[in-house]
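Complex shown without one protein chain; remaining protein chains in place.
Per-chain numbering from 1; labels A, B and C assigned in written order.
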Amino acid sequence: MKAIKDSVHGHVRLGDLAAELIDTPAFQRLRHIKQLSTVRLVYPSANHTRFEHSLGVYHLAGRAVEGFDLDADTAAHVRAAALLHDVGHGPYGHQTEGIIRRATGRDHDDVAWLLTDADREACQVLERNGLDPERVASLIAGEGGLGALISGELDVDRMDYLVRDAHHTGVPYGTVDTGRLVNELRLAGDGGSAGDEGSAGDGGSIDPERARLVLAEGNVPTAESLLVARSLMNAVVYRHHVSRVAGAMLERACERYLNRTDADAEAFRRMADHDLLVALRETVPELGRRIERRDLYKRAVWVGLADVPAGTVDAGHGEELAAEREIADRVGLDREAVVVDVPSRPGLKESGSTVVVDGVPQRLEDASELVGGLRSAERRRWTLGVYCPAEHVDAVGEAARDVLGLRDASART
Amino acid sequence: MKAIKDSVHGHVRLGDLAAELIDTPAFQRLRHIKQLSTVRLVYPSANHTRFEHSLGVYHLAGRAVEGFDLDADTAAHVRAAALLHDVGHGPYGHQTEGIIRRATGRDHDDVAWLLTDADREACQVLERNGLDPERVASLIAGEGGLGALISGELDVDRMDYLVRDAHHTGVPYGTVDTGRLVNELRLAGDGGSAGDEGSAGDGGSIDPERARLVLAEGNVPTAESLLVARSLMNAVVYRHHVSRVAGAMLERACERYLNRTDADAEAFRRMADHDLLVALRETVPELGRRIERRDLYKRAVWVGLADVPAGTVDAGHGEELAAEREIADRVGLDREAVVVDVPSRPGLKESGSTVVVDGVPQRLEDASELVGGLRSAERRRWTLGVYCPAEHVDAVGEAARDVLGLRDASART
Amino acid sequence: MKAIKDSVHGHVRLGDLAAELIDTPAFQRLRHIKQLSTVRLVYPSANHTRFEHSLGVYHLAGRAVEGFDLDADTAAHVRAAALLHDVGHGPYGHQTEGIIRRATGRDHDDVAWLLTDADREACQVLERNGLDPERVASLIAGEGGLGALISGELDVDRMDYLVRDAHHTGVPYGTVDTGRLVNELRLAGDGGSAGDEGSAGDGGSIDPERARLVLAEGNVPTAESLLVARSLMNAVVYRHHVSRVAGAMLERACERYLNRTDADAEAFRRMADHDLLVALRETVPELGRRIERRDLYKRAVWVGLADVPAGTVDAGHGEELAAEREIADRVGLDREAVVVDVPSRPGLKESGSTVVVDGVPQRLEDASELVGGLRSAERRRWTLGVYCPAEHVDAVGEAARDVLGLRDASART
Partner (left out) sequence: MKAIKDSVHGHVRLGDLAAELIDTPAFQRLRHIKQLSTVRLVYPSANHTRFEHSLGVYHLAGRAVEGFDLDADTAAHVRAAALLHDVGHGPYGHQTEGIIRRATGRDHDDVAWLLTDADREACQVLERNGLDPERVASLIAGEGGLGALISGELDVDRMDYLVRDAHHTGVPYGTVDTGRLVNELRLAGDGGSAGDEGSAGDGGSIDPERARLVLAEGNVPTAESLLVARSLMNAVVYRHHVSRVAGAMLERACERYLNRTDADAEAFRRMADHDLLVALRETVPELGRRIERRDLYKRAVWVGLADVPAGTVDAGHGEELAAEREIADRVGLDREAVVVDVPSRPGLKESGSTVVVDGVPQRLEDASELVGGLRSAERRRWTLGVYCPAEHVDAVGEAARDVLGLRDASART
């Protein structure tokens, strides 16, 4: 059996199907998509890619599946879905997701990517090996109890990226106990009983596709650790302001690139990081060069939820762009020189994960008082930013406060 | 400069004073005191000692002190206090602390240990090197801003033991970012201003002994990570039920040892783990042998705060023993066969740590919504246990519920 | 399936038989036998035990066996042997092996220990589960191709202790690639062909008990890495002079303990580290106290092979003791005050491991030019020591040189 050495999980053993899938262009492209896009401008060691992450997700899914007592065919579909779950990503991963969604109506884990021309070769490999690409795609989309293993509150995607991002940034907060998490996952029947006893009522076995993915008894702290790891990594890594500034600049640069060239959204989605970096430098030179050289805009505004009117928080992308234009115009700057960055409302996806407590599956938010605290922390950490070249920070700040209707932070006691 | 290799911090460089202190009998004894006493019965790799932990605390204190701009004499006292902070511990560390406190009125970090006969040699080394043992002792007791570095909400003791316990148990939750924590510590003046600007009123420099130890601006998540690490390690490691059962048995065995022999409390405090293990096997053979072979009592009762009357939660040690006797008598067992284990009320020491937010030092519990959640989690995890040999679990459980006035868990909805 | 968390391998999953074996007194005793005995006096973090090491060997044996395609019964015997391979060790492991061998004629991996009274409970567990204790014992003794997995040049014992000792000392040299080693192990038939093709002559399957354990094609560097790791760990860890001094003092103290008390050798073998430490302090107080407090003898003599006459290198234990007496008498010291420490001749066990090169199994020493260099390094590092209290170093050194016929190092050019 072939094995690939991974810096996080050691030797990842590959079945024949996995080895074949890895050789397809759609998967090889993941070598050129960095896992954390602009975070590397803050944590310079964070250059890991979606290629190695996908191998890690495959590895963890395989270990989870060992404990589920599935038929071989179902297990093979789960493993294939784990391996392929990220092939739909555009260049710079999540950073371009909004652009692609607005242009195509599809997310990176949309069922359809896998079934389109783009990844025809991967589909052919699946079919040649007796797998159903549609079933793989629906697992990637998170459907059913087994889909939840690939994309859900307790998915192996999250487990892998937390430990991998910790390993590569050097920030330890993400170091969850993947061994324990994977060992403690169970499939629970509809009636809510844990998998090893079979589902209630019919005394029969559980239908894994319909079952619910839960953590076994005694794992409230295990589930909490996942939530906490995400929350702290959000604060210190994923939403570090330098990464956000660079990411917002990148997003604007991509929009201009799409406007200025005849590149269509689908071709854009298939670019790799290096393609995009070169394309931006050539077609949007000012922003492209700044991103490449880490010569970033500075924060003209950086305010929390309490100082932002609800209308601004919930503004659509069009309104964001309109505000940018208005601010730039007021200050007399090129429109490219101002970036307004309004994150979506704070949330905490993992809080819906399910843990068995005293024999009954419960949502984590009902079983753990920590969830409320973490949710509040997410709200506290939510920040709206407006960025521009260092020399215009004061003028842009003033205009932005006015245009966005921000409450003056200095006026608060 | 001499260096000792540590599995957690790499090479720990030792000054001449530290090298001399390490060679004293009081410090060498720490080689024979395990850091986590009975936890090793759950996590078999957790055999690390207070010797290596003390080196780690010395190392972190030294790095923190580099950033404080102290005079050489003050810095030397802090480093010596860090190194010696645990010499007052009895065998099995915290596990015998209650016994020693009841017998002598002193805690392990009591100022007085260091100044007594027991550690005369360490005192002589301090004096020979121009240090004041009383000043070292008061730092160990946590007095003043620098004492808070050794024993306080943000002390280096905690930072070291969390990462060290994680390294040796294999449970990653304790892996805090010691580098960042130590880099971000500051001494703030009385007026609350951060150290680098000097204390408010007098425009002069800060008196480090009176200053407050705080984390610099931008470190709410850093402080939270410390709290979270402790909370999860509590749940999964420090208060694992197997360790608690063994610890409670050990405490009872020690009490019987002290009753049955003419050993005085001070001699008891100076024993090492191996001395105690042999002494217990010889004088309290049933319990001693069981602890040694991990042939432990089982849980007859294991209930949360909601099911325990306040009077029982706050019972003193004498009442605990009286309840044990009564339960044993009712069931017709030897009194040694029943152990009642009522932990102290749940608390969260680190919640009082201070973090600078918008230029103003704030208590973490005021700056972070997480603290409330963690406090609730501590309350939820509080558990009273009654332990006995496996074959008497039912009878003892019934008697204990009655004697302790426990609400019947099965009666709850 | 039960799992134990290990600081090196993560979660080690235990079968029912393993869980039962672990609960026997013979195995629980391993919690109290440190893996590296006196090395902890140099590397203070090295407090790991033969308990956790045995779990690690069980884990690696299990992974190796997965690749061998054995019948379930054979695999169970191999796993049991891996788990139990160290139950024969005396207190302080290898440090007392010579004493036990001289007193009983048996080594720690002698087949007979397991079958004697001492470990009756473990034998009963084996038999109750349908295993043959004699077969387990012969695997522990290293017999056959599968025995070589437990005790041989490529055994999992070595793989585990190298990485574990590296993890706990903090010295990285032992960090071999256990994943690769275990993945690349094969059973080769008598004719020398690699296992996956079957043995030469009969065209049939390989008899695993008679087969040879080899590393698959392309693994000369893998095998070299094992050799190099041992050689560097020898130099820097296992034979550090401080550990050797303490070890030699301990051996003499044990001999005096056996002479002065009525303890028999078998009871001695069953002691744990803590029993021995207390017993020595009580019966051989001077040496016992010194070992406990790390108040060690100093080196009066420390010379290499070139300066020692062959007769001295090959001297038996009796001659060693006689030399000690004579040196002590000449200087007018108590006989306990001088320790002569003559290691056995330098060797390099792993050099006989077998690697497949161009399809043919070869001994590593034939396939790798490194082996010669490592052997020479072992010879260069061989050192004879004579130890005594610091104040007598000069007088003892002079007498020892004369008594042992050492060439005067200062006379060399």
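In this text, a contact is a pair of C-beta atoms (placed from the backbone, for glycine too) under 8 Å apart; a residue touches a chain by one contact, two chains touch by 3 or more.
No experiment lies behind these values; they were computed from the predicted model shown.
Enquirer: Check the options C:Ala81, C:Val214 or C:Val371 and report the residue that touches the missing chain.
Expert: Answer from the full complex: C:Val371 touches the omitted chain.
Enquirer: Have a look at A:Gln95, A:Ser151 or A:Thr169 and name the one touching the chain we're not showing.
Expert: Residue touching the absent chain, from the options given: A:Thr169.
Enquirer: Can you work out which residue in C:Glu52, C:Asp177 or C:Asp341 touches the chain that's missing from view?
Expert: Touching the chain that is not displayed is residue C:Asp177.
Enquirer: Just checking the interface: what residues of chain B touch the absent partner chain?
Expert: 3, 5, 10-11, 13, 179-180, 183
Enquirer: Suppose we count only contacts with the excluded chain; which residues of chain C make the list?
Expert: Chain C touches the missing chain through residues 171-173, 175-177, 220-222, 224-225, 228, 232, 235-236, 368-374, 376-377, 380.
Enquirer: Tell me, which residues in chain A touch the chain that this view leaves out?
Expert: So the residues of chain A touching the unseen chain are 4-8, 10, 23, 25, 28-29, 31-32, 34, 40-41, 43-49, 51-52, 55, 167-171, 272-275, 277-278, 292-295.
The rule is short, and it goes like this: only the chains that are shown with their structure count from here on.
Enquirer: Between chain B and chain C, tell me the centre distance in angstrom, where each centre is the average of that chain's C-alpha atoms.
Expert: 36
Enquirer: Could you tell me the distance, in whole angstrom, between the mean C-alpha positions of chain A and chain B?
Expert: Roughly 39 Å separates the two chain centres.
Enquirer: Note the residues in chain C that touch 2 or more other chains, in rising order.
Expert: Chain C, residues with two or more chain partners: 5, 10.
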